[in-house]
Every structure is written in structure tokens, then in C-alpha cells.
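The other protein chains are all here in position, but one chain of the complex has been omitted.
When the chains are written out, they are named A and B in that same order, and each has its own residue count from 1.
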């Protein structure tokens, strides 16, 4: 939650998250509410964007057992195992020195999506009673960057 | 389709939907077109956001048999059955008096997403020939609220 830039009716912040586990749900909601309050807008959009291909942004409930259910769902939808992306004998593109076995993590990210756009109404991030916004780590531990762009009016 | 608030170039409306079945696709397209017409904008964005963790927003074709195929897909991707979220012997967080067995519904919502952002071009909601916008009920029957925020210019 650094580097808030004010550009007329746009505000930008980067949120840095260091994850600890292979799959992890990091609740961003309080940080996002603080950014909206700082912008001081009445109406607007907040677009929350993961800058990674093995980390996603989702909106759902923050109930710890449910988060383990979500992990089980992702492991079932895209099981760890053989992915051509991880086959060093045939791969030639985007190869780095610290290449991870993470084809499954890319597939899980594909199913979840890289961003969420949330309304701001009457000065508040518009979320239902149980809704929270999460970064979903799918190939942790990693350092992750999230781009938050707020557009709005009616601000201070 | 109530409470349209005009705030310079933003318009907000809440749509209330009462669903009848466990899985149900409710076509919001005509209501959204009416809201865009009411705003009178030429160019803009419409962000349609479910305020629930067991109801999603999607864009696809309104063909009744296809909607049953979609239900089958969701039942296959996240089958009803044992979810830790539904295990009253271990759960302690966010427990309510009228708790439902709905871990599968949360998982299905996670795969679909809580919102859709749609362009407005030349005064019209920009949808392809077969595209329609749906609320997807995943744990009905329920009363559902949808937040619609329109940003635009060129209006009356």
C-alpha cells in the first residue's frame, strides 16, 4: 500500500504481498477500503489487478475452512502433475534460471482471472455482507505486486 | 431497477432479483439496456457486480438448453458433497442462525466471478449478437442484490 499517485480523478497504488505457502488467500479488503478512504471519492471504480501469471484476484467469503475447500477445488480442476510448460526437454521460450514446476499454477490462475473491478458507492467500496477481495497465491512462496487503480469523483 | 443516483458522470442502480431454484440464470440484459438509456451516455463502462458469495455474473448466450448444460458443468466442476465449510463440528467463523449447506455454491461462484464490465459504444451496451448478461444463482432460492455502476459521457 505504497506510492499513491494523485492524477486528477485517478489514484494509483501498488500493494506488495509476500506469501508463505504454495496456495494462499490474502485478504486485501481492508487495504482497499483504506485506499478508497484516502482518495475520498463518493462514486467510482476500483480495479484490482494481479501483475502475475500464477496469482489471481477473486471476491468471495473469508471463512478459513472455505478457503481450504477452494484450494481443494483448484487442486481438482488443475492437478499437480505433468504439464508441457514444465518439461525442460522440450521447452525453449521464457526459460529463466530459477524456473519452477508450475504449469498447474498457471492453469489455476487462468480459471480464476487476474483482476476484479469493484464499485464505489456513497464513499464505500461496494461489497456484500460476506464479500472480501483476495489475492490468490498459486505458486508460493513469492513476492507479489498488485496494481490498484481508483477512478472517482466527489472527492475532497 | 431502483434508486438511480446521478452523480455528474456516474449513475448507480441496485437491481433486486428473487430467485426460485437452486441454480438459476436470470437475464439482466434488458434491465441494463434500460439503465444505459436512462443515463443517456454515448461512451462509457457498466460494471455489474453481484453482492453475494454464492451468486455470480456471467456473459453468454440465452438458450435454455445451454443454460442446463452450464448447470451440469458447474455440478461437475464443484459437485455437491462434503465441504469443510459445511462441517458444523469444526466451523467457528461467520456462522449464522440460518446456515446453509453451500460449500459447493461458493466454489462454483469462485469459478465464474462476481462481476462483468461491459463497454457502452454509441449509446448502446456493447454486446455481440448472442451475448446476454446473467446473474447466476448458485444457492437459491434467495433474494439477490446487484450493484450497477455506469460511468460515461456524451449524455443528455
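Quick note on the criterion: contacts are C-beta pairs under 8 Å (C-beta built on N, C-alpha and C of every residue); 3 or more make two chains touch, one makes a residue touch a chain.
Just so it is clear, the model here is predicted, and its values are computed rather than measured.
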Which candidate, B:34, B:66 or B:93, sits in contact with the chain we can't see?
B:66
In the full complex, which residues of chain A touch the absent chain?
5, 7-10, 12, 45, 47, 49-53, 77-78, 83-85, 87, 90-91, 93-94, 103, 106-107, 109-111, 113-115, 117, 145, 147, 149, 151
On chain B, residues whose C-beta touches the chain left out of the figure:
42-45, 58-66, 68-70, 73, 77, 111-113, 116-121, 126-131, 151, 153-154
